[in-house]
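Here the complex is missing one protein chain, while the rest keep their positions.
Per-chain numbering from 1; labels A, B and C assigned in written order.
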């Protein structure tokens, strides 16, 4: 069988991406101001979804379902904000957010991989605990010094449309963009990626090939927590400069949907999150501009309904990694 | 902080006449929500002191309103404040079976047919506050583009929005208002990142005044405006419900004022009446208006100040009515 | 594992017949449940034996005790007396009339939504959509409850409940249809459908066709007084219904051919296909039943609790609580009953904790999470029963299906 080029293997996604890109630029040249603001809004909303979806990608690719992303994110936002408030350093805040993410990741990893706790239960526990403690220990009236600032990436920020949308945001947004690409590369082109996919797909094959399944899962799930923590830090320190109870607002669950929408692939999940973000941006744009006279409730349903429509139209079952949800027990 | 500030040490029997007990039941929010639950609680606490005992319960499930009220009625509290319109019916029901207790329903309009004599609804003409804010924004905008970021679409947010739109049109017919409601759901008033995103989009599309009206969601919008370059010189924001200079410090760079409904004062006033027995059933219309300009006091042109003050006065005395 | 809902074999298994002309040593191995670890001695007798045989009940009980012990440390860390706190909590929830009523009122929908998650789990489906399905049921009951207000009360109640059940089932069936016809993963579709339900209902009651213009806030019309289901003493109407349904679901899963079909698909869908069991049909049935139960919960929330109308907050977070309940019950329909009572009591007592002790009500959530953790951690059972531990099935295994 002749080897296929990247383009041959990815005809449909690449074609879709091209069409979308052309349409986006057509929009841009028709009305640069609106186009940039809407795409920026899309990306602004997509950042936590993408980061959350990456947490899911790493976990599920390693064979561990993570429905605790919501809680991990919330704790990240909480820990980050209050650490920043206490130290008056946003930098320390982000670090604290990331560390709290690691702690939550480690909880998931050790209870499920080592303790063989059911993965969904572990996720639910994380979500309940997160809601509980972030409300319980919440303190009103704390402030942080100005949130993370936006900055322009040299050269890249000058690209029309893409520049202002992706390259003049805050550090976490930029990090999210980079991490998706890096993760895609790591997952499909490196030794870690090959092993991770093997471990999530067919752990006993990985085990017999001399890979330490347990150790790899522990490492991956724990470290993935970092991204959830950073997503939380984005919410409380980059997107806003405040912590609200329950501010993750279901984004962790949406991230889960984005992850599946994106077929467990980082770049596709990015595309899915941008799609969702853009639909939200369109909904509020329609609302604000009053061009259509239908109740806002219906306009606001746009992202949810269209996601279902797109998925139904695209058909074709995407398949979860083969071993997701199942603990690996040696000698079984 | 503890619910029973100053009184938990030696709680006295509320049924006795020597102590006046005030209870507060929050909406499904907390007393430190930087918003109306907090404002009402502060109104209660203002009465603390000799012979007054206060306590609150935070509701976690909307179906617990009646049970939470019962905790207070069982203990024969003298006055009970319930916060938020969702509790209107539970409040009236409790009032009917406890005719000796005074009930104050914040944001609860009392319909003659369905109320009880011992319930007083503390209501606010939010549209007036919105009108004043819109009027001021209309005068000050350079781009003629204004934005409102709202929580869920409910009567108070609708009223703010309507007032704001009318006020801005009145002072500046060329101005236009972009208005967005958060999609309905549990998070509609706590989704600050969404609010920030909307504000960001409006600002990018040329708006220079952002009115954040929807709890945490609105606060997110204020914070975003405060971060935008030009905040305080060409970009401004307006808070809602309470003087958000005190509750949303991160908005200081752009926060010119807040469309205020004077919840704390209204609560305190009504409780004082309840204590001295002069309270009446029906509706009590609380004050609305604009909060102080704080740091912006010196930056706002004098003519703007006078025009706005004039409008606030007209709204107060009823010569100006918001349709 | 052999299904726990199944009755134990009536007679002791007959000893293995001898293999034809085999000189193999007697292979009639003693009959024991399959044990997790190697080299287990024969099952113990006496008290230990009793405990081992009933570990499905013993382990959660011990776990709950452990969880409360951990919770006590947390409460103590907050500067409160845990013994007094627990005492107040449960005295209120079980020993006062209003508290017990509140407990049982909360238990009712929790059982139903717990079942709504547990049934699809048996088929390998993860229903995150209980919330939307419950809301659909609630709004259905609100609509009919008012629109047909002239019907005689008992009939009105029946019609409202039936419509709620149908609405819930319909809402869940959308996810099922998307799955069977278009391959859309139920986790995505149910998450999306939750948000869609919220939006549509908000429109309906917020100035839309079902809204009551007499109310100064978004709400539907209240159902007529006669149709309100007042409790018999402390027993809410819905409770016996929920209990009966839990037993019925357990019976259905364990004893009927339908239950066998559902679980066969959940355990090995390829073998199910080979045996002529349609995955499409079982998916639709399971989701429809699940939605019907959630919808029924919605109907009870509407018909038996003030304000007897649909307004925000009616649904609470019940749909998600259903996941917690189902997991606490380890997917066992009968297990949803104690799980729901525990959660209901804790929730009903939370305001008292705040009122009397000043403990923030979120402590109950944390306590609940610890309980779920303790009940589910396999190590607890292993500590207690060592080599006699019965293996648990993995609920999360359904994720990749």
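Operating definition for what follows: contacts are C-beta pairs under 8 Å (C-beta built on N, C-alpha and C of every residue); 3 or more make two chains touch, one makes a residue touch a chain.
Heads up, the rule we're going with is that contacts and distances are computed from a predicted model.
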{"item": "Per UniProt, the name of the complex member that is left out, chosen from \"ABC transporter\", \"Glutaconyl-CoA decarboxylase subunit beta\", \"Acyl-CoA dehydrogenase\" or \"Binding-protein-dependent transport systems inner membrane component\"", "value": "\"ABC transporter\""}
{"item": "Displayed chains contacted by the hidden chain, counting the whole assembly", "value": "A, C"}
{"item": "Touching residue (missing chain; options A:74, A:198 or A:259)", "value": "A:198"}
{"item": "Residue of A:8, A:88, A:212 or A:290 in touch with the missing chain, whole complex considered", "value": "A:212"}
{"item": "Where the unshown chain meets chain A, residue by residue", "value": "1, 3, 189-191, 193-195, 197-198, 201-202, 204-212, 319, 322, 330-331"}
{"item": "Residues of chain C (touch criterion as defined above) contacting the omitted chain", "value": "1-2, 6-7, 9-10, 13-14, 16-17, 19-25, 27, 29-32, 34-35, 37-40, 42, 255-258, 260, 264, 267-268, 270-278, 393"}
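To be clear about the criterion, only the chains that are shown with their structure count from here on.
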{"item": "Farthest chain (mean CA position) relative to chain A", "value": "B"}
{"item": "Length of the line joining the C-alpha centres of chain A and chain B, rounded to whole Å", "value": "35"}
{"item": "Distance from the mean Cα position of chain C to that of chain A, given in whole angstrom", "value": "30"}
{"item": "Inter-chain centre distance, chain B versus chain C - centres from mean C-alpha coordinates, in Å", "value": "39"}
{"item": "Sequence positions of chain B contacting 2 or more other chains", "value": "153, 183-186"}
{"item": "Chain A, residues touching no fewer than two other chains", "value": "135, 297, 300-301"}
{"item": "Complex interface listing, chain A residues touching chain C", "value": "65, 111, 115-122, 124-125, 128-129, 131-133, 135-136, 253-254, 256-257, 260-261, 295, 297-298, 300-301, 304-305, 307-308, 311-313, 315-327"}
{"item": "Complex interface listing, chain A residues touching chain B", "value": "33-34, 36-38, 40-41, 44-45, 48, 135, 138-141, 143-144, 146-147, 149-150, 235, 239-242, 244-247, 249-250, 281, 283-285, 287-289, 296-297, 300-301"}
{"item": "Chain B contact footprint on chain C (complex, rising order)", "value": "98, 102, 105-106, 195, 198-199, 201-202, 206, 214, 216-218, 301, 305-307, 311-314, 316-317, 347-348, 350-352, 354-355, 358, 360-362"}
